[in-house]
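Note that one protein chain of the assembly has been removed; the remaining protein chains are unaltered in position.
Going in written order, the chains are labelled A, B and C, and every chain counts its residues from 1.
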Amino acid sequence: METRSPSFRPCPGAETLIEITEDDFCPQEIIERAKSTAAGAVVTFLGTVRDDGLREMVVEAYPEAALAELDKICNEAADRFGLTSVYIIHRLGRLAVGDNIVLIVVSAAHRREAFGGCSFILEELKSRVPIWKKEIFDGGERWVGT
Amino acid sequence: METRSPSFRPCPGAETLIEITEDDFCPQEIIERAKSTAAGAVVTFLGTVRDDGLREMVVEAYPEAALAELDKICNEAADRFGLTSVYIIHRLGRLAVGDNIVLIVVSAAHRREAFGGCSFILEELKSRVPIWKKEIFDGGERWVGT
Amino acid sequence: MKIKVRAFASFREMLGSELELDLPDESSVQELLDALASLNPRFCSEAFDRSGLLKDYVLLMKNRKRLDRDSMNQALEDGDEVAVFPPVSGG
Partner (left out) sequence: MKIKVRAFASFREMLGSELELDLPDESSVQELLDALASLNPRFCSEAFDRSGLLKDYVLLMKNRKRLDRDSMNQALEDGDEVAVFPPVSGG
């Protein structure tokens, strides 16, 4: 299942894109889009599957609710940190060790806003967005955070 | 003038690369290098020339001293935040609006270390490393920070 | 009335990802949960404590809006979508 959604409630002035998708993504492509002559700072968070002895990871979402929540977070962050653009891509499905899980790219005029906005989005994503990760080991499996 | 230097005092365990160069860089290439199965988080700062009404920017360095100071910062950050890898590239020479100026890519097991390390390196770079930027406007020019 | 139930993560593994329950008109959220508990004993023991109260960690949404514990007696309407899931862990 792939769900693509350009942000449906864009923050005035901020360019936003939110995707929840089984496809891998290309950080470079998004970073290039985030660059603009109004922004002097682009901060990127890339989350990948860390080798904690696991064989693979499965990511599941409540896609409609997750997109709506990400969209809210995106607008909150753009307002609060005065961001020029916000891009969020979260992958779904079976992922191997080293695979990309999530990409957050924000741009702003200055570095503090860009760092603050990117880190805020990640924390909110982890605590509010209905997405779950299950780690699969050779000897068993467990849902992360439960 | 191009000055390339693999880090000469690498932090034990952390992969590091420091460059001061006239050439442009490719964030994707560095992000791919920063990814490792030991790291779950890659944080990237890209600084670009913001359009503040300027025509171009000129970046100048005391290259030997700048490389030595960046190397120190790199090792301090790796130690303090337990980073898996640190990459710093700073450009020199004449840059146009929108051009890349600086790239900092760090990886760590967890997001907090990666954000903390990347932001620490940028702040230290701005305050300690002998690199100067001059903004050139249609009506004049000024050295930044003086 | 028909209520669409969507379950995620560990609760999806117990209940299936999507089911439709036929409940008496004006059934409450609590009554929907009771019906789910009676469908699956594992869900019952994972989601409820011994006194029959929903455990704190269980999260609910109605029509994609979070429901808090004060809303358990809220009446549902035909076509409502109720989601039940454990704490989220994205990112």
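Just so it is clear, contacts are C-beta pairs under 8 Å (C-beta built on N, C-alpha and C of every residue); 3 or more make two chains touch, one makes a residue touch a chain.
These figures come from a predicted structure and were not determined experimentally.
By the touch rule given at the top, the unshown chain touches B in the complete complex.
Interface note for the absent chain: among B:Ile31, B:Ile101 or B:Ala114, the touching residue is B:Ile101. Taking the whole complex into account, chain B touches the unshown chain at residues 47, 59-62, 64-66, 68, 90, 101-102, 122, 125-134, 143-146.
As a working rule, only the chains that are shown with their structure count from here on.
For the pair chain B and chain C, the distance between mean C-alpha positions equals 50 Å.
Mean C-alpha positions place chain A and chain B at a centre distance of 24 Å. Among the residues of chain C, those touching two or more other chains are numbered 91.
Shown for chain A are the residues that touch two or more other chains, namely 47, 122.
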